Each structure stands twice: as C-alpha cells, then as structure tokens.
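A single protein chain has been omitted; all remaining protein chains appear in their positions.
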Amino acid sequence: MENKTMIRLVVGTEAIFFLCLIMAFVYMAYHAGFEPHQRSSLDIRTTGAYTVLLLGSSLTLMLAERGYRKGSPRGLKGWLLTTLVLGGLFLFGQGREYLRLIHKNITLSGSVFGTSFFTLTGFHGLHVLIGLIVLGIILLLAFLGDYDRPKKGGGALGTAAVYWHFVDIVWIVVFIVVYLLPKI
Amino acid sequence: MNRPFSFQAERISRLFHSFNVAAAAMLGLVILLVVYISIRYRRRGNDSGEGAQVTGNNLLEALMIGLPAILLAGFFFASLAAQRAIAPPIGPDLKPDVIITGHQWWWEADYPQAKVITANEVHLPVGRRLLMEMRSADVIHDWWVPELGNKTDLVPGTSNYLWLTINKPGLYIGACSEFCGAQHAWMRIKVVGENEKAFNGWLAANARTALPPADSLAVRGAALFQAKTCASCHRIGGTPAVAKVGPDLTHVGSRNYLLTGMLSTSEANLMAWISHPQQIKPGAWMPDFILSRDSVKAIAHYLESLK
Partner (left out) sequence: MAKSIKIPDPIAPFPGLGASTNQGLLQWISAVDHKLIGIMYLMLSLVFLLAGGVIALLMRVQLALPVNHFLSPETYNQFFTMHGTTMIFFMAMPAVFGFSVYFVPLMIGANDMAFPRLNAFGFWLTFFGGLLLYFSFLAGGAPDAGWFNYAPLNGKNYSIGPGIDYYAMGLLVSGIGSVVTSVNLIVTILHYRVKGMALNKLPLFVWMVLVNSFLLLAAFPSLNAALAMLLLDRQLNAHFFNTANGGSALLWQHLFWIFGHPEVYILILPPFGILSEVFQVYSRKAIFGYPFVAASSVAIALLAFGVWAHHMFAAGLGNTVNDFFSASSMLIGIPTGVKVFNWLATMYGGKIRFTTSMLFAIAFLVEFTIGGLSGIAFSIVPIDWQLTDTYYVVAHIHYVFIGGTIFGLLSGLFYWFPKMTGRLTDERLGKWFFWLFVIGFNATFLVQHVLGMKGMPRRVYTYPDLPGYGLLNFISTAGAFLMGISVLLLLYVIRTGARRGRPAGTDPWDGYTLEWATGSPPKGKNFEDLPVVSGRRAFWDMKQREKNKNTQYGE
C-alpha cells in the first residue's frame, strides 16, 4: 500500500517534470522556430514501429503481473523477460535514430531543434533505461526465487509496473508532440 | 516615492497613494487587534484554566474573506485603468521616437528620424508623448527613471515599448534595475528633459559629424584612435571608426559625465579611464591597452575636444 502511494507520487512529480520539458519543446518551436528541414528528417515510420514495441512492453508487463498474481512464476519470468527485450529494442531504436540524425549534422549543440529534440527524447530514454535496470533486478530476484509466492499489492513488481506504464504514457505524448503534431 | 514628473509617473503615484492609505488602514487594524487582545486576554496570576472555547463563526469568516475581496477588486479595476493609460497598445505602424539599447554597462540612444546616436545621457523633449523602443545587445537590462514612471525590461531577442510624456524640463536620474552582471551598479541613467526648442537644438548639434581635431595634440590623438584598437569598438561619426560595440564617441566631449555618471567629463578623467579601465570600473569590457602616457594624453585630449 505504502509503496503504491509512494510510486504514484513519484510518477506525479515526474509527470510534471516531463510537462516542463514538453512545454519547453513547444516554446522553443514557437519562439525560436525550428529549422523545417531538420524537423522533417525525423523518421516517423521506424520510430512508430519502435513505439509499438514499447507499448507492447506495457502489455507484457501486465501479463507478467497476472502470472505473478496467479502464482505462476514461469509466466512471470517469461513475460518479464519479454518486457525487458521490448524495452531494450526501443532503446536500440532510439540509438539508431540518434546516430542517423547526428550523421545528418543534427546535434544537441547544432541547432535549437537539436537542443529541444535531444533533451526531451534523451530524458525519456534515460527513464526507460532506469526502468529496464529496475525490471532487470526484479527478474534476477524472480530467478532467485523471490517471486515464487504472490504478495499482497504486488510488492516491488507492482511498484515498478506503475513506473513502467508511466514511462510508456510519457512516450505517447512525446511521440505525438515531437513526431506527429507539426505534420498535422 | 519621488515626485512624479511625467504623465505615467503621476498615474502610478496616485494609485500608490490610495494603496498606501488602504494598506495602512489594514496594518493599523491588525496592530490594534494584536495590542488590544494581548492586553485584554493576557493570563492573570497563575490561572491554569482554558479560555472560552469559541471555535468558529461563519459570519466572521465571511467578513474576513469578503472585505479584503471587495477592497482588492477595487484596486484590480484601478490597476486595469492605470495600466491601459500608461501602456496603451502599440499599433503596427507606430515608429519609435527613440530606440534605447542596453549594453553591459551603458545605454545606447538612437534617434532614428534624426539619425543621431548617443550614449548614456538621453535628451528627450517635454510635453509630447514619446514612444521608446527598448532592446538589449547582451543580457536583460531594465530601464527605470523613478520620476518618469514605469520601468521596462530590455530583453535580448525582442523589443519592448515604453510610452513617456515628460511634464517638466529637468535632469532625471535613474538606473538599470535588472541585475546585469559585474557593473550593474554603475549602469545609471541620465535623462535630460528639454523643451522642444532646446531639444531640437541638441538634436541638430548631435546630428553633425565629429569636429575635426583642432590642434596638433588632437591630430595625434585622432590618428592614434584610428590606429590603435579604439576604432574597432567605438564609433566617431564622420571618421572611419564605425563600430558600435562600445559607446558612440562622436560628441563625447559635450556630455557631462563618463561611464554613466561615475566620472565627470574632463581630459584628466578620460586619461585615467583609458590608462586603467579595470581599476575604475572593474569588469567593464574596455581592456587596458597599456598605451604610453603620451599616447593616452593625446587620445584623451582629442576625445575631450569632441564637443
């Protein structure tokens, strides 16, 4: 119970952190104006595919939680592993996108667009990475037998799950603002 | 507050006076209650009993909320009216009478119609509504002359506007009010309010290019000014020196003060400044060029002659 309240508060304060970064992105877009060719070099299709993977990871994490609740450690471990793989793939995709943009000379220090883009997506990527580390630790504990019997409230897994779903929701908003909105 | 000498300052002053009356009444009420209750309800002797347990009264609460709300609503509407009188909207076709640009740590004043550029001592005509455009060349500064009313930030990358109607000729002093770095304290303002005739005379005098050097020392100084690095930052109208990084020096000798009021204009003070700028105004962008004493004297003599 306390853990759930705690993580909800953390998620709430983090949400405002991202709100500030997103507002800064929008502010920079309007105030300074992004260079149009830079913005159009974003790869919507590929990133969209990786977005689907990340959203899928939320689903697999829910399945892992269900396995845990139903007292099925195998289901828990299997789905948790899938979640980690999907999250890892998303980060891989983000890394590829970064490299591609850097090759096109779009960098953090190169332009206002680069500054805004890399800061916003970078902070999100950092949160994905933290989530992966936490879920990785839980997976390790699961293999060590800590999660063989279900606990009330889901224990650390339930807490981490709230965070992971939050990170996914943030990405939906970031993806819409950064990739989709200017095209509308 | 200082006595107001512009339409804008008068509006603010009137509002401030009525605010002060209301605030004093409020403060007086609180002090009165504090003193009265403290004396009337102090514990007497060794009384260890409880006070009368009255824990609420909705009418009283409504008064606590309602009365200040009414008072504040009054000030809100007074504020709206004054705000619009002081800062009416700027139409797209309005041209500023003067453009003020803040620099670390001096003011550039540009009169676009008359093509006059000067620094730090801003001459303005009296009795006419002026539109001033405020810009910054580096960090945020803030234009404030208390006797002339409202202040305005000078924000890099954008222009702000200030309306000003000076009522009476006179010398008005002000200062930069937004912290802007090492010498924020010595970024002071002098506004010379003049009647139309005197102002136009001043404008005409300043529209002329700089006087040619009159004696041999000044000739040497002028040559040194161009040859040494002075000209890469300062402008002297009518000479090859056209840079606008530092203050315009075309008529520097006609200004009463140097360095926004730190020193009065004289050959000796100019010499002191050119030889040891960092001792006089530490942090200023003017470097110490380690010129010989003779060279400094020549340059100072030349600059002082630029009336």
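Per-chain residue numbering starts at 1, and chain names A and B are given in the order in which the chains are listed.
Heads up, the rule we're going with is that a contact is a pair of C-beta atoms (placed from the backbone, for glycine too) under 8 Å apart; a residue touches a chain by one contact, two chains touch by 3 or more.
Being a predicted model, the structure only gives us computed values, none of them experimental.
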item	value
Contacting the left-out chain in the complete assembly, out of B:102, B:174 or B:221	B:174
Contacting the left-out chain in the complete assembly, out of B:26, B:214 or B:227	B:26
Subunit B residues touching the omitted chain (full complex)	1-2, 9, 11-12, 15-16, 19, 23, 26-27, 30-31, 33-34, 37-38, 41-44, 47-57, 60-61, 64-65, 68-69, 72, 75-76, 78-80, 82-84, 86-87, 89, 104, 138-140, 142, 144, 146, 149-153, 155-158, 160-161, 173-186, 188, 261, 282-283
Hidden partner chain, residues of subunit A it touches	1-2, 5-6, 9-10, 12-14, 16-17, 19-21, 24, 27-28, 31-33, 108-109, 111-112, 115-116, 118-119, 123
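One rule holds in what follows: only the chains that are shown with their structure count from here on.
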item	value
Gap in Å, rounded to a whole number, between the CA centres of subunit B and subunit A	50
